[in-house]
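A short write-up of the structure that comes next.
This view holds just a subset of the chains, kept in their places.
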Amino acid sequence: MRLNEQAAGVFTIAATPFHSDGRLDTASIDRLAEFYLGCGVSGLTVLGVMGEAPKLDAEESIALVRQFVSRAGKLPVIVGVTSPGFAPMRALARQAMDAGAAGVMIAPPSTLRTDDQIVGYYRQAREAIGDDVPFALQDYPLAFSVVMTPQVLSRIVMENPSCVMLKIEDWPSLEKISALRALEHESRMRRVSILTGNGGIFVDFELERGSDGAMTGYAFPDMLVDLVKLSKAGERAKAHNLFDAHLPLIRYEQQPAVGLAVRKYILQQRGAITSDAQRNPTTPMSAAARAEVDFLLDRLRRFDSRSPAVA
Amino acid sequence: MRLNEQAAGVFTIAATPFHSDGRLDTASIDRLAEFYLGCGVSGLTVLGVMGEAPKLDAEESIALVRQFVSRAGKLPVIVGVTSPGFAPMRALARQAMDAGAAGVMIAPPSTLRTDDQIVGYYRQAREAIGDDVPFALQDYPLAFSVVMTPQVLSRIVMENPSCVMLKIEDWPSLEKISALRALEHESRMRRVSILTGNGGIFVDFELERGSDGAMTGYAFPDMLVDLVKLSKAGERAKAHNLFDAHLPLIRYEQQPAVGLAVRKYILQQRGAITSDAQRNPTTPMSAAARAEVDFLLDRLRRFDSRSPAVA
């Protein structure tokens, strides 16, 4: 199936499992895909930043895509194809679609500055990968130093019919989501799927502002699935109680660099992968960090959703 | 009194109250100072970024310092003197100390890159303000684009006896605090006060890693004061219960730009200032944002510290 503008729910950023010697752990890829499916996610995103994409060479990248696609069954798989150049972007995008991916995701290069440069870049990217490849635009100024106004995003959406999804992880994100939905309601932008990132740290209010779900690698995708359901069902208090219980850990995982180590550690604890090894370069967890995560996991375990602090 | 390396507790970043027409609201300055003292803070920091310092001209800046100092009684007042040049930095620092400030705070210019440039900058800054002016170094890479390793901070501390405090708001901060304290314990760095910022979003664990307290503008300084006490008393569960209840709002306030509007709005709600007006340029709160803050304040009000979710 092809990614389209109705996509909603939780698209987990898939981790990339390695053996401790740095080889891809293909058995864990199977197990991890099964884990994500069991969490009730709506889709997977592979080769994202949290997926250690730049650490894989071209052959490993496409092999990883193929395996995740084959294990994802009917679920859509989005493949990160961000690249310093259009030729490698095109090569990976075509291979990924041939392998059964639902679409690709493209972040802007950090050299873009003006509105016209940004719009021009996405035009060229779309021409490079082909009009038939649905793509998500990743809007993440903190990581990529490129700031896109709602007007610029709207120009890109209107100019490129194959742009079907915005991953909004601007910081702050809330007014931007409201502004984008307002542009839609005023018929100045067509409908697109809006998913949010930033590790989920604002997903509670982002859903209320009109996002369709989350695209992040938080190690409890099952919680995010429940949260989206509660929020969309109008169960506001329950949604925030659930979110607030996870917020201390969400925040901890959102830390740059060490956040990946935390996620892999928890995925390992939850049995989803065999080893929490990263491929070099790594930012390992200290003993103190590990104890803090254990402490947060313990508190989470004792959270009783039936009698939260705020009823 | 002079700021020294034993400083601990909560140093609130003071807001700067304006009338709705943009004039300084001197009556509210008095009221705000009283509010902070009533919260039990250990000191004040004025002319910080959250204090809208760049929006004041030279005369207003020193007038604001004088008024806060006079109202702070015995509490130390730290004055932000960060400047593009050493001459204005020196002028403000000398005036502030003459007015009774306890010390000053200096952030690095965003052009610094190498370790030696950073160390050299603080040497020149110290020479500019004079050896007799105690200063805090503000380590805030996300805002200033300058990254200082623990080793560089240690070099600065050892080379400049008047550097008595580090405000650590690196992101992540936890390993850095541990590394700095380790340098102290190995006698490779003398003791300095370490306070943390980032809106308080990691203050729970920062205290456990060895920080002496917080320097931030969070609109509930009274909570931070309680938190420091609980943490230093070893009441870990109580400390985290209190912190976790505030975390949804702490996170909301930590948003760039709109965070200041949220803080002033809450300070106004709490009766600490008359108007939440900012001087131009402003990032106002939308109606949606205001409703979200009201929602968070309501949940906070219903938090019962005697029966938290995690006991």
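Going in written order, the chains are labelled A and B, and every chain counts its residues from 1.
Everything below uses one rule, namely that a residue touches a chain if its C-beta (ideal position, glycine included) is under 8 Å from a C-beta of that chain, and two chains touch if they have at least 3 such contacts.
Note that the structure is a prediction, hence the values are computed from the model and not measured.
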| item | value |
| --- | --- |
| Identical protein chains in the complete assembly, only 2 of which are shown | 4 |
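Note that only the chains that are shown with their structure count from here on.
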| item | value |
| --- | --- |
| Chain centre separation (subunit A, subunit B; CA means) in Å | 33 |
| Residues of subunit A defined as touching subunit B within the complex | 142, 171-172, 174-175, 178, 201-202, 204-205, 208-209, 240, 243-245, 247-248, 251, 255-258, 286, 288-289, 292, 299, 302-304, 307-310 |
